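Below is one structure; the comments refer to it alone.
With one protein chain removed, the remaining protein chains of the complex are shown where they sit.
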């Protein structure tokens, strides 16, 4: 039942299957008079595009965004912005073999149970391809938050059990894994290579930082901004865990350590991750998401077909070894949407 | 802006401040003809009531639920169910001293920044007392899910860094911490005692299991059931992290380990935590939430007053040492609401 | 399914049955720092109270509004405002006789068909008493729109086929029917008296004028402000028709007459009723609603019981002869809610 729209004022509706004609998004509630061109969308889409580097899927989607409505002479008009992204490199034939099979870790089984029908080509709606539409919407959201001096930065904190040790934000752009530790990045690459050779895949942790966010965003008690962030991030297919600020570490702290002291200059520490009682406090918003390994692996796996018969299954085709780094612009997009929505929500009552 | 309603069909709206006249909830969208009495609500409320045991707040709220509408002759009528819970033990005077201060870890600062006004008595809307209304709504949600054979169980997995080692579900009811490991429970109690003596507080981890949930619940791509669970749980004041199934551990698994093999008898493992691609798969739903330590501690803390002047602050009054175990029925309530809502959502399209 | 909440930012949820313990409303999304006391609510409630004049129901509800949350020291805090109105004069016994009967024109039949259960006491949720909660919420909405210089005026345009001939706005307060034509008011009173003596009831038309509304309110294409007004007004039990500006008369005009010419000083005419393309144009908003006669009449009527057996039915008890004038503050309340919501919606994107 209609779960493809998110946001209350800045409202995003995505649509599209992996191997259908196209995917796309309608953004309703964007304020008027914001400069917006297709290149603004394209820049973000290019960041999640497959086929950019060795360890990612060799599928060659061009991922060209076309704006069909909602702008006039290079500016938003306040009417819904419709963006379509054509699926140009569709080889549905690849998927005939899995037509009657449930791939472990994939939505095949649950979509079939839910709807009694499924578009089995490339995962259909459950495909990672759906995130292209999110990134397009996120590009518009960024336009709104940037006006207020808000910036989002996301990077690889961990991949294949390799964790960043010496955080150097300047290095994020210096390696294709968007990792702020060049040495860790190198190790991560090695792990990816090894896993690929084994026909396996890897998971990791992405950290997202929001800088410049004013205090006061968030709508208790249910639409707290951390609650909305958790929903937005957990709605990404690959995410199995979300932490705000100290996250799970907060569970092991005493109050005297976890409470961030307040000084005339601001908060002395940031265990809260920039959010107290569901409202931003003006400090950096800090979030971690745990990404599971990609479900599609070449290693043989035990499964059943749609008739319930046992089978052994090998997923071939064009697949990434890890959702990292391609998931990173998706995380940024989701976070930007939540921020844009809450900025507008706060404006309504101020 | 209006963030106090949650759910799309089973719609819950809470209201009330810690030291106002009362708190309460309106539940709209409950199906008709479900037997419901005040005792059904009361039973759940009693589980989160303060003053039941040594380490929890000695405030003596009776927490009596009164149903004002929506039932007739002991059954729901399909119209909104309004429940009010009177605040009987209100001593606002206790809070005069913090009127102009921002308590670290509390919503004082952010509420003031957001609204430009705050009800400082006991945390106002940001008080844990608000969760009483959630528990009342959860009691109604449970009525709906129990009809379908669904059961929620929540327990203490970790407290003050003491973790359950030998899980014995039968023991949950045998200790006041609702811990499925009697030995761990004993250790946890000792930690609570020590922390209380130090004027400090402790955090912990609650695990929630949903048994008997049919496959097919969840509405991709934004209202995936794990996304809605994450939002619901993160909206509880104390929660800083949510994990589904393997949670953050999934980030360190290879795909060959993380993917749950499918057999004719069901899934061989449950790293997915009962949810794949945002839809339940029929296995147990398994979730963990990280609870930060209670913000109110007697230890002196550094803070500022509303004029920005530095101050040292000691929070006296009636406070728990840990949100555990009182948070446990709240987690169950939130999970039950999400399940009830998604059950009804799925009915709409089947 | 959960149809008791309206508004997107200024969100109103009502609850309560005619003869339950009380009725009430939760208003979420009200901006903070607006002065609000129970007397503000009471003043509006007093305007729709029964028992004020001969032709209206002799039931003596005190209709005392109590604010349970959302205000602090006489000001709104931005948190949900919960208002409860106790039902003090409940004589459910009156209704035992209609327990198994469907009264013509009443919701008895449809509620039973929909829910399979109904609270037959006084119409339950379908009772006009439900509008008390709307009026309470409307009182808060008025606080918001008055700040912006917006004023709503509603009056009797027609009653029992007697129509206002010489509109004299100053006279609205000079007769209990709130009719801007003293002579028409007198005739209307006579018609009410006659109808009452016959054991019958009468319908009429209410006109609502909004003065001082700025241009720019309304959210095309579905949430046009006239669309939202139509919904809000049609949701009042008694309303069977809504017209904006020229309304049904517009259907008989040529374009050269219906189009309002625009001059440097504003619009030359106002057939649009202040709304073009779903957005306010700065002129007075003019709306008419057709109210059907009250369903409860003493005249014998043909009906069936819940087993489908034919019966003749006489509705005794305490009933008004016409919903006019008591419906008038209800119309104002609904219109005020829509205005408040759209004002805040417009703020969000400006």
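Should a chain be cited, it is by its letter among A, B and C, assigned in written order, with residues numbered from 1 in that chain.
Operating definition for what follows: a residue touches a chain if its C-beta (ideal position, glycine included) is under 8 Å from a C-beta of that chain, and two chains touch if they have at least 3 such contacts.
Worth saying up front: this structure is predicted, and the values here are computed from it rather than measured.
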Per the touch definition above, residue among C:41, C:67, C:272 or C:285 touching the missing chain: C:272
Those residues of chain A which, in the complete complex, touch the missing chain: 1-5, 7-11, 13-17, 20-24, 26, 28-29, 32-33, 66, 68-70, 72, 75, 77-82, 84, 114-119, 124-125, 344, 348
Hidden partner interface residues of chain C, rising order: 1-6, 8, 12, 14, 102, 104-107, 109-111, 113-114, 125-126, 130, 158, 160-161, 195, 198, 200-205, 215-224, 226-235, 237, 240-256, 258-264, 268, 271-273, 275-282, 290-297, 299, 301-304, 308-310, 345-346, 348-349
For chain B, the residues touching the chain missing from this view: 8-9, 29, 31-32, 78-79, 220, 344-345, 347-350
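We adopt the following convention: only the chains that are shown with their structure count from here on.
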Rounded Å distance, chain A centre to chain B centre (Cα mean): 26
Inter-chain centre distance, chain A versus chain C - centres from mean C-alpha coordinates, in Å: 46
Two or more partner chains touched - positions in chain A: 8, 220, 345, 348-349
